[in-house]
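And then chain A:
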Amino acid sequence: MITLLVLVPVLFALGAYLMPSDRLRPRLLSVAGFVHLVLVLWILAHPVPITVGAWIGLDPLGRLVVLVVSLLFFCCSIYGLGYLRARLHWGNRIFITCMLLFLAAMSLAVMARHLGLLWVAVESTTLASAPLIYYNRNRLSIEATWKYLLLCSVGIALAMLGILFVAYSILPAAPISLQLDDLLAGAASYSRPWLRTGFAFLLVGFGTKVGLAPLHSWKPDAYGEAPGMVGALLAGGLTNIAFLALLRVMQIMAAAGEIEVARQSFLIMGGISLFFAAVFVIKQPDIKRLLAYSSVEHMGIMVIGVGIGGIAIFGAMLHLVNNALVKGVLFLAGSNINRCFVSKRREEVAGAIAVVPASAALFIAGFLAVTGSPPFGVFISEFTILRGVFSTGHFALGGYFLVMLAVIFIGMGSTVLAVTLGPPSARANKGKYRDTLLSVGPPLFMLLLVLVLGLYLPEPVRTLLTEAAGVVGVIR
Partner candidate 1 sequence: MTLIITHLFWHLFLLFGLSPLLIGVIGKTKALFGGRQGLPFLQPYFDLLKLFQKGMVLSRTTTWLFRAGPIVGFTAPVIASLFVPFGNIGAPLGFDGDLIFVIYLFGLSRFCTATAALDTGSSFEGMGAVREVTFACMVEPTLLFVLIVLVRLTGSFSLGGLFGSALLPGWHTAAPSLILIMVCMFFVVLVENCRIPFDDPNTHLELTMIHEVMVLDHSGPDLGMILYGSAMKLLVLGAMMVGIILPISLKNQFLDALVFGLGMLLLAVLIGVIESVMARLHMLRIPQLLIGTSLLSFFALILLLR
Partner candidate 2 sequence: MESPTNMLLLLIIPINFFILGSSRLGACIRTTALQGSILALISFLMHPVSGHTLFLSGSALALKGVLMPNLLFRAIRQVQIRREIEPLIGYVPTLILGTLAMAGAFIFSDYLPLIEAHRGSLIIPVGLSTLVTGFLMLTTRRKALTQVLGYLIFENGVFIFGILLADAMPLMVEAGILLDLLVAIFVMGIIINQINREFSSMDVEDLSSLRE
């Protein structure tokens, strides 16, 4: 049943590639997104327990991530109906085929319970998303795609090295199995030097995909040059997939009794990510690069949450959901502003609220959400993580955390408000764009979800989050 989650997008991708009509193809994308979402909801309603030793299976953590990814994809595909219609002359065959393959690869990564399969899936996401970044086909896009491809491929190669080291640590107890349950069962007896070195490589490798500093340098370029819907999927989907991979690694380290090493490394990398995000967010002229640094910040927060343990892991899981949805809002609204002004730099964009009031309002609301203002859900998740930080005695880290958040709030605020408020700049409506239901509906929907999560956590969602946190926090 869960293999359908991969097969359906692949079939649709084939269909999209073969379909001759550029006009109808975006509809195929939306249909595929809808079918995928329905499948996911059905699987969540009828959860199948994982078979021990199987290569694929959806444990609670996987279910959470696939729900978020599928929801985000569906919203982006609805947005895509309007976006791609405005760009019919560019053709969208490769774009839509790669989008669907991207979805298939992400689904595969979520349900992989074998390290090798996980690796193959994550590498496939890199390869499938590279043409998406290149959609605009100008110099800056090429540059962004090249850096993205090279850096992420190196990261993935390092992750492969890490997997090989972990596999070697199992010897001489043959046969080696990279299946997750086997690894977790036998981890206590693995050779320590190999396991630790393997963990270091895996952290660097998958950390590059997540975008933890100092491995994040591809993020501003890739998010900045990709179309808005692609940026939303990268920021809300791909980073979560890579984060899931990191969590699987942490599971193995926990089973081996090396949890302290893993926790310390996560805390350090999370702290560095917050610092880099804070530094580069100040006076950031480009709104999409701004969002990239915000993504670095939030990955850092999630990683700190997992590194602290206990209730902070629950906060990190909630943050995973909130962050993905809010990034969707921000990227899509930012894309609208970009389409209106044909620029993303604050020197050229101003007064968006007068020209595209809905998108600008969404952008401001998204900004408030992403920096952790109540009543949005991000506030709750960050608060939970902070509770965990302080209750375990990491007072210095907690103080540092708050200072960085404040700096990021001020930095982001300056750019966001400069772009949205004030008198419209000379480039107003250069792109002949009007807010329509298709371009405003999806981000509005996601914003409302984040608002709801901030005010009230429905019981099924709470159960799912608790179970997901339990997967990471349990030491077998």
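Definition applied: a residue touches a chain if its C-beta (ideal position, glycine included) is under 8 Å from a C-beta of that chain, and two chains touch if they have at least 3 such contacts; residues count from 1.
A word on the picks: all candidates are chains of the complex that A comes from, given by their letters.
It should be emphasised that the depicted structure is a prediction, and the values quoted were computed from it without experimental measurement.
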Single touching candidate for chain A, where 1 or 2 all sit in one complex: 2
Residue numbers on chain A that touch candidate 2, as the complex places them: 114, 116-117, 119-120, 123-124, 126-127, 130-131, 134, 138-140, 142-147, 149-150, 153-154, 157, 160-161, 164-165, 167-168, 171-172, 174-176, 178, 191, 193-194, 197, 220-221, 224-225, 280, 284, 289
